[in-house]
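Heads up, this is only part of the complex; the chains shown haven't been moved.
We just call them A, B and C in the order they show up, numbering each chain from 1.
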Amino acid sequence: MSLHVRSLTVGYGRSTVLSDFSLDVGPGEFVVVAGPSGCGKSTLLRAVAGLVPFAGSITVAGQAVRGPSRDRALVFQDDGLLPWRTAVRNVELPLALQGVPRTQRRARALEWLGRVGLTGFEDYLPRELSGGMRQRVQLARTLAQQPSVVLMDEPFGALDAQTRASMQDLVTEVLDGTTTLFVTHDVDEAVLLGDRVVVLGTGEVERRRDAILAAVKA
Amino acid sequence: MRWVLRIGSLAVVLVLWQLLTASDTRAWLRFDQLPTVVEVVERFAVQIGVAEFYHDLGASLGRIMAGFLLAAVLGVALGVVIARSRWLGDLLRPPLEVVRPIPAIALVPIAILLFPTDEQGIVFITFVAAFFPILVSTRHAVRALPTIWEDAVRTMGASTRQVLFRVVLPGTLPGVFGGLSVGMGVAWICVISAEMISGQFGVGYRTWQAYTVVDYPGVIVGMVTIGGLGYLTSAAVELLGRRVTRWLPREALR
Amino acid sequence: GTGEAASGDEVPVVVGYQSKTINTVTAGTLLRDKGFFEQRLAELGKKTGKAYKVTWQDYDTGAPITAQMIAGKIDIGSMGDYPLLINGSRTQKQGDQGTRMVAVTGYNARGALNMVVVPPSSRARTLADLNGQKVSASVGSAGHGTLVRALGDTKVTVENQQPSVGASALQSGNVSALAQFVAWPGQLVFAKQAKLLYDGAALNLPTLHGTVVRNPFAQQQPEVLREFLRAQLDATKFLHAQPLQAAEIVAKATGLPVEVVYLYNGPNGIATFDLSLKSVLRKALKDDVPFLKSIGNIDELDVDRFIDDKPLRDVLEPTEDLTNPASLGGDPKTASEVWFDGAAPEPVASPAALLKLVRDSGKKLRVAYVPDAETGTRWFAEQAHWVRSGADLLPFTTEAAAAKRGAVLTFQQALDSVER
């Protein structure tokens, strides 16, 4: 599904974070969003997710974004797990909201937990997991939801190189064909995963790195 | 060991009371006219042999439970609604806030005139007593809820109702259980006012009756009974609260 | 403690009373309003060189007054007969630290201070009609005692409620009847929220209210107690001399309608105000003890020890006479009173004459009082039940009593049938 951001302006009362920002993402495109700390990357993702009020327009598959929807899932930069649910029950949550029957959703959630390397930790509460483990539970939860647009805010920030590599493989495989906005500070990761890199900055410059990417991927 | 300390502390209080009252201590506070522990225990021993005592217990427990359960359901529901809907909050808060401080005894005539039977009036007063603490605590708990959990389930496509049941209710449980515990306590502290209507039985009724004939050991037996029942019911609420809020980080430290 | 806390030249005196229990006004509401006690203490102060500071505390029942007396915080209090006995029994343990009854405020020699009323729509005519129904009473009060004694074999469920709670219950229909002491029955009947079912006078047992004092206070400040009794006598005399004015004062202070206060405290009223500790009244108190013991409200009480008439004897010569000093004149058995709008109450020789006067004068009636033909209980003429007896028309407080004498007429029917 294609995503179009037009003249997006987001402010938090005392400061305007994004102003007149535009971005077009084609169906199934994987766009990496980069930029200095505090430039508005998370804000952009939250706007697309429908979680902050904005001026301008955001459309997904021609439909204007007015609020959150299950089609646009967000992996939060901060810990977005529900602390009273165990790991597996956190992953089950989107399935439960979609009305998947109880036994089926547990099986699927366990499978996703396995794919992020957390078999054996399904009954742990978030507070009993390490930072990187919580990030992976969040990832599993979002993948289980199978949204048509995925928004990821530094999903691998707390992972060691090896785990990160296997998560990258997972994402590449699962999100193939899914429109994705992916925030990362890791240049290698950007190059590896992104079809394109958008750099937010003081002037919200967009830099095409297609050439580089094509060379690397080849 | 912990139980020894717990029971020991109650024992110390009793011994202190006995000493102060038996010696007719009069140092600013005046213990000289209060009944001694021994007098109260003697009366208690008589009371627990009387069938009427258990009838009173049962009646009061039933009334409190009915009023409390009603209050728990309505208090949590309205507390959430008021905290989350600006519109309904503006609409419902003013009348509720004005009614909230109205004394339980002042409701006695209203309850009698309003309700067809005495029992309904009594349950109504215990309901009102428990309702407001639960409402206010829930409202404050909802206000203090972090926003990220709600954001998370909304991007999973949760409806307003699902947000309420999947995030707001579980997330506010620690605060709500604080309110339920307080509400249970307040329901008991209003049991005498409520049972003034009764005219026949109930622990609160019996206690007030003892006072109208200035029978102090009787009053204290009533107070101890209410204290005991209140303790048990609050402890049940607290226990349940602890069970459903095991996920709190501080629970790992116990 | 007030008496013993007397420091320097200021002597604090705390008086507890019940403004709504209008049978005690001479030791409470009226006494306070007229300032007799303060005046007498000022006089006393000139002799002793001390200043006296009186604090008045108004409670709705006798219980808090007794509680405060036990705690040593009220020195002089006034209350009804049963609360008096409870007061005496609770403080008896304290021995010399306890309390003593030192005077009567008012009494009714037949017991008409207690009555049973039912809602206006009630079909009950006698207590027996209440069989199996709920009656509100304050267990351990004089109203309850009257009810139990009068019920005989009739079985009712007694709902033990405070008087005001019982009144609400009566209004809402949650109980079928209310047995209470002054001024509840009169007030509810006057407000047309109830009608009289049973008049305590039918029992012919005296009921009374009285004054109690804390013993330590009486011993340390005997002259203050004496002045209190003198002041109570002043108030009693004032009430006898100016019954209407006294009723108006009490009505204003309590919020009760003046017509109700005047029913009880007016001339030939239901309450007879007299300080004397008459032997019939002492006996009545003693007779109440077994009843209170039977319902578990008191353990034991030596009434003779509790009553101490020495202080009173310093103030007046006690009398055994039972006639009401506040008289309407004429035959107390028939003397009636009519009160037209905008005028002062005026005595009428008999109920029949009263009817004639009301019908012929063409003036608007405010309220009229007639004595029950049998018991002499002063009652509202409009709420009385009338029976023709030869040329005469006789009023009765209850329908049951009237029905025994013949066809019962309402006030309006009686007015229409009185001879021109």
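Please note the rule applied: a contact is a pair of C-beta atoms (placed from the backbone, for glycine too) under 8 Å apart; a residue touches a chain by one contact, two chains touch by 3 or more.
Quantities reported herein were computed from a predicted structural model and do not represent experimental measurements.
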Displayed chains are single representatives; whole-complex counts: A x2, B x2, C x1
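The rule we apply is simple: only the chains that are shown with their structure count from here on.
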Whole-Å gap separating chain A and chain B, where each centre is the average of the chain's CA atoms: 47
Euclidean distance of C-alpha centroids - chain B vs chain C, Å: 41
In chain A, residues with contacts to at least two other chains: none
Junction residues of chain C, two or more chains touched: none
Contact set on chain A toward chain B in their complex: 46, 49-51, 67-74, 76, 78-85, 93-94, 97-98, 125, 127-128, 145
Contact set on chain B toward chain A in their complex: 148-149, 151-158, 162, 166-167, 170-171, 173, 245, 247-249, 252
Chain B - residues contacting chain C, complex: 30, 33, 108-109, 112-113, 116-118, 196-200, 205, 209, 211-215
